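Below is one structure, written out as structure tokens; comments come after it.
The complex appears here without one of its protein chains, the remainder shown in place.
Every chain is named by a letter (A and B) in the order it is written, and numbering of its residues begins at 1.
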Amino acid sequence: MEISFAFQHLVNFLMLGLIYSIVAVGFSLYFGVVDVVQFAHGDVVALGGYAGLAGILLAVAAGATGVGPVVGMIVLALLATGAAGALIGRYLVMPLRQASPINVLLITLMTGTAIREALRLFVPGGSNPSPFPMVLPDQLMTFAGVSMRVSSLIIMAAGVLAIFGTHFLLSRTRLGLAVRGVAQDEETARFMGIDFKRVVILTFVLGACLGALAGIMSGLYYRQVMFNMGLMLGVIGFCAAVVGGLGSLMGAVVGGFLFSGLQIFATVALPIPSAYKDVFAFTMMICIIAVRPTGLLRERFEERV
Amino acid sequence: MNDRTLVCSDLTMRFGGLVALDAFSLEVRPGEVVGLLGPNGSGKTTFFNVVTGLYKPVSGAIRFGDKDLFRKAPSEINHAGIARSFQRCRLMLELSVFDNLLVGAHNRLPNGLFRTLFGRKAALRSIAAFMGAARDLCARFNPHIADRLFEPAGSFNMIDRRRIELCRALLGGPRLLLLDEPSAGMTHDETFRLMDDVTGFQRESPELSIVLIEHEMQVIERVSQRCVVLNFGKKICEGSYRTVVADPQVRKAYLGEDA
Partner (left out) sequence: MSHQLSARKVGKTDWPLPGSQALASRFDRRAEAFFLMAVAGMLVLACILALESELALAGTLAAAGGLWWWGVRAGVVAQAGAFSDRRPWAARLVVAAAATVLLIAFHGEHYALLMISTVLLFAAACAGINIQTGLAGLANFAGAAFFACGGYTLAVLAKSTALPHFLAILAGGVAAAAIGAVLLLPVLRTRGYYSALVTIAFGILCSSFLQVNEQLGGAQGLQVPPLTILGWDMGSGFEVAGREVSFYFAYGVLALAVFLLSSLVAHAIEWSAIGVNLDATRSDELVGSSFGINPQRWKITAFLLGNFLIGIAGAVYAGLTNFVSPAGATFEQSLLLISIVILGGIGNSWGALIAAVLVILLPEKLHSLQEYRVLIFSVFVVAVLLFRPKGLVPRRMRDFSVMEKRS
């Protein structure tokens, strides 16, 4: 195949892989720390996308140019998702921790639905895709016969930074230590003086902020946001996290790139209509789960008898 | 004939790099009560988990009577006549006591889908037939439980819940009973009463053998005929209670180097 096509697919693979990975990291975080599947995460991503859009519009309306809208986009997205994450964690997930895990899954699923519907109903023209302005430098770069936009490079760099930043936060900082302590053994962590509630809320905020980033990335890359963009992203992210090993950051990244790789593979190499690429990707992922039920890397799982 | 002796030979169980059981051998003859001792983390519960099929050992052999139980499924092992109680009381608190007991008698109940849907009367009669046995069994441990057989298990206190758990293990008519720290959370007197009830039950079914994990030495002294001591997965001593208690290796394991 022509090199420019191949390169396009490569960029696609990397970009989607990053977006999926970031969403998956959120799922792994929630599961690793609080032992719950937070299924509103995908819709929080969508919320982030819309909040970013709102940030841009507000900044532009206030007369800001250049870096201004970018800042507005990031700030509003982080604020909106951070608040959503904290509220969901504090009022919906924490109270139900003692109940069966299905209940938490259900309540977050329904919350996600509520967020989705709210976006559809209360955003002007919400049932249709809303165009997302390109606020990053967007020149086309060409070298050695392939071309790529600067914006794509910036988006990917931001994604990579976010993942490394999260890794750094978890492994090198005191907060990260507290989070990992709680993930390992809640009871002991409490004995050691770690404020469990604060750590949990912070985890939810962190996960949600990662979601914001994924939402903005998706908005910038596809030049639009849609009220139900979070549904598919959420399912893909959850699937990627499970395949990689729920609770493992590396696993989430592996899972995310695995899914995007399968999608691209199906589009490029298989003689099936591209509409079936998701069917193919999911089927492969489910086969992987069947063979390695605890995930490719590691799942935090013990049961004391 | 079908002599239900449990013979475990050279059982080894590993969790990654950690050796939980190290070539552990044990023989339990019908009617015996064997005490399994050892400091925390020495592999006692691991041994129970291996015997009941929850963990698959790396090497060794397990025979019960003429059945090979090495690495078999828990259901098969239970079917062969081995039942256990758990360290942490595990009952379905929302369900009635009777329902919890039915779990123990699982192998004797009609489990077929066809029968359940199309032979309901007969299936229900088999369940009803268990009620008498369940009542009698519970009454031996505490008549109060027998009276309230159809109330939720969660409405009983800790001690009664332990008794219910024991009844659950006994209702299926096992040949070998594995008891994991039945006395946890109970006073001396309550423990003695419980063990008296268990040994009383055993006197009526002399084929029943019991392996008992206990930290309360007085209980072991009272009911066991033989003791086995584990440390770091290895058997370090075997014999009567007196022998074991006087053994220097055992003292070192429990009390440390300077004992």
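In this text, a residue touches a chain if its C-beta (ideal position, glycine included) is under 8 Å from a C-beta of that chain, and two chains touch if they have at least 3 such contacts.
These numbers were taken from a predicted model, which means no experiment stands behind them.
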Residue of B:Ala123, B:Ala139, B:Met186 or B:Met217 touching the missing chain in the full complex: B:Ala123
Among A:Leu92, A:Leu220, A:Leu249 or A:Ala266, the residue in touch with the chain that has been omitted: A:Leu92
Chain not shown: contacting residue from A:Leu121, A:Met141, A:Met192 or A:Leu270: A:Leu121
Options B:Val103, B:Met186 or B:Met217, residue touching the unrepresented chain: B:Val103
Given A:Ser4, A:Asn103, A:Ser171 or A:Gln184, the one touching the chain that is not displayed: A:Asn103
Contact footprint on subunit B, counting only the chain that is left out: 52-54, 73-75, 78-79, 83-84, 86, 90, 92-96, 98-99, 102-104, 106-107, 109-111, 113, 116-117, 120, 123-128, 131, 147-152, 154-155, 168, 172
Residues from subunit A at the interface with the omitted partner, ascending: 37, 92, 95-96, 98-103, 105-107, 109-111, 113-114, 117-118, 121, 231-232, 235, 238-239, 242, 273, 275-276, 278-279, 282, 285-287, 289-290, 293, 301, 303, 305
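Criterion: only the chains that are shown with their structure count from here on.
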Computed distance of Cα centres, subunit B from subunit A, in Å: 47
